[in-house]
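Take a look at the structure below.
Removed from the display is one protein chain of the complex; every other protein chain stays in position.
After this line comes chain A, so read on.
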């Protein structure tokens, strides 16, 4: 049901039956290592290209989520997935393996919550019994496509972010035990004219702020309703800007509940500059870390605001600015 301008309230509250988080060697060194289902020692995953390695990550994430829910892949009626690769090949190739009906989506790093929101909408409308939302990113594959070769010795500025190598998947069902998806706010494209691809946090912060404000305005609730409000991959630079912007706009979010997946996933000693980015950033932190904390009873209500920078290497070279988007999904225990 639509509430306000762009928030869906899911009356039947689709259940998050199972979720999974897969990571690479760099994620294994981070503070959230225990929340991953599989941590790979090798970024190649035994494949002969980074692109194939990313597909493998997503396949494993889907497989584990299905297995955890005690289902078979034939039970999955719809698979929604997006990633950063050209023509979302990681998602399409994983869908080929799964064999279920597939909707490919693209929201850059916001694909995680875009997929989850749409899967919840499908399950809520009784259009499916089970729907699976997944997403993945691979550091080396993303560097290769968007920036420079991985072994290139260029210096990155302190605003740059590190793409997460990993994948996450969430399996939604109409009934069962587990956290429930209660509402989702779909973002608008916000472009503040910034064009530096090494400062995504700064470019995406206004989009996150726009969606967060819309969420609370549409639902008529206060930020204190949630135990955690986490943005996807703003990093330290974007998080600071978003915090200040929200305060200036008069929406006070207590600093202890407002956080960012891109800050949480890596430790201070890891050389990631401003933090993490990539589709898998919000996906692994949410489906691994936050869901585990919810199951332990530490937190009850979370709002995940996945942020995405909708640029392409071509648009950046043609001096276009970076359009950004953010989608928010609320998960309650």
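The rule we apply is simple: a contact is a pair of C-beta atoms (placed from the backbone, for glycine too) under 8 Å apart; a residue touches a chain by one contact, two chains touch by 3 or more; residues count from 1.
Just so it is clear, contacts and distances are computed from a predicted model.
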Protein name, per the UniProt record, of whichever chain is missing from view ("Peptidoglycan glycosyltransferase MrdB", "Stage V sporulation protein AC", "Putative spermidine/putrescine transport system ATP-binding protein" or "Sarcosine oxidase subunit alpha family protein"): "Stage V sporulation protein AC"
Full-complex contact with the absent chain, from A:151, A:177 or A:256: A:151
Hidden-chain contact residue, picked from the options A:142, A:205 or A:304: A:205
Touch criterion as defined above, residue of A:194, A:221 or A:251 at the omitted chain: A:194
Absent chain, residues of chain A that touch it: 48-51, 144, 148-159, 191-194, 199, 202, 205-206, 236-237, 240-241, 244-245, 271, 274
